[in-house]
Each structure stands twice: as structure tokens, then as C-alpha cells.
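Okay, here's the structure, questions in a sec.
All protein chains but one are shown at their positions in the complex.
Up next is chain A:
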């Protein structure tokens, strides 16, 4: 512990961001990113979602406890808690649904390598695998079985790859969170500019991705 740590402990700004607010910021950011990015983003680690889900469960239990007593004073607090709970659950739901939409769209792509599989949570991986197996069986029984055996695969990569992948070069809007050197590929020129925090840029997702992963930028 050096002098900076001591100063930090007495500095009120370091305690001004409680865990709940950080979680909400992180959840909101993850939701906006998942809604804007052209590909599936990694599932948050460190048990983040388990914590969020536990908190929601606990809050629902509190609501159930509080509905029992009809004191008008706690009644209003109950309305506030329920409103916030619904807003929070909307965020979680919309986040999960946005991920599902991407997994549905490019299921074979996300199942193709271990690195891509690792982006999904266990439940999502189970869903994608099973859904794909059902689909393939259905195709086999309805028409694929009448094809020659060498044409029955759905993931042929000889010649033109059958597995469709998201377009990683699609343009996205990002906001810089700190001053950063941004390098980006363009049609005529490649740019390398130092960009100030709070700037909003149009970039290709392939150029924006390292910035977002390093926490220097967020999707908007």
C-alpha cells in the first residue's frame, strides 16, 4: 500500500460508485453493445450474470413479502420497487433475446470453433447444439436424405463456405471512454488518429473491437 492507496481510501469519489450502480452500468453497457454489434459478444465472466439473477430473485421475494402488509407508506415504496424491477428485468430479457437472435441466425458459425463456443453461456451452448441437431434431423428426414451422401452436409467448407458468418466489417457507432489512439481501415486511406474521450465515431466493427475489449470505448 503506497500513498496513492491511502489517498484513495479517504477520497469520497472512490466510494461514490457502489456495486449496484456499477452492475447496472455494466448491464446497460452489455445490452447496448449486444444490440449494436454485428456479432455475438463474449458472455460476461466473473459470475456477473449469476449475481444479477440472484439480485432479481431476492428483490422478487422482497416484493412478495411486502405485498402482505397494506400500510400506505410502504405501499408507495412497493410501487417504486416493482417499477424498477420491471425495468431491470426488461434489460436482462432484451439482452438475452438479442443474443438468442444472433445465435439463431448463425448457429453453425458459433458452433464451429472452440473459441466461438466459449462466447456462449452453458445454457446458450446447449440450446444452440440441440436446436441445430433438431433442425438437421428435420432437414434429413424431409429432403436431405434423397440427396447423394456427399451433398448431405450443412457445413461444407470446400469451395464456397456454406457456414454463413456475420459481417465483421459492418460500421458501428462507438463512444471513446478515454483518450486513445484509434487506427482504422478505410477504402482509400487507413487512419490513425488520437481521439479524445466522449468522441463518437463511425468505425468498422473489426477496428472498434479491440478498443471495446480493452474498455477504451463502448458501442452506442
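The working rule: a residue touches a chain if its C-beta (ideal position, glycine included) is under 8 Å from a C-beta of that chain, and two chains touch if they have at least 3 such contacts; residues count from 1.
Methods note: contacts and distances are computed from a predicted model.
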In UniProt, out of "DNA replication complex GINS protein PSF2", "Ribosomal RNA-processing protein 42", "Urease accessory protein" or "tRNA (guanine(10)-N(2))-methyltransferase", the chain dropped from the view is recorded as "DNA replication complex GINS protein PSF2"
Using the definition of touch stated at the top, determine which of A:50, A:71, A:104 or A:164 touches the missing chain. A:104
Which one touches the absent chain: A:28, A:67 or A:145? A:28
In the full complex, which bits of chain A touch the chain not displayed? Write them out. 3-4, 7-8, 10-11, 13-15, 17-26, 28-29, 32, 35-38, 46, 55-56, 59, 62, 76-77, 79-81, 83-85, 87-88, 90, 94, 97-98, 100-101, 103-104, 167, 169-173, 175, 177-179, 182-191, 193, 195-204, 207, 215, 218, 220
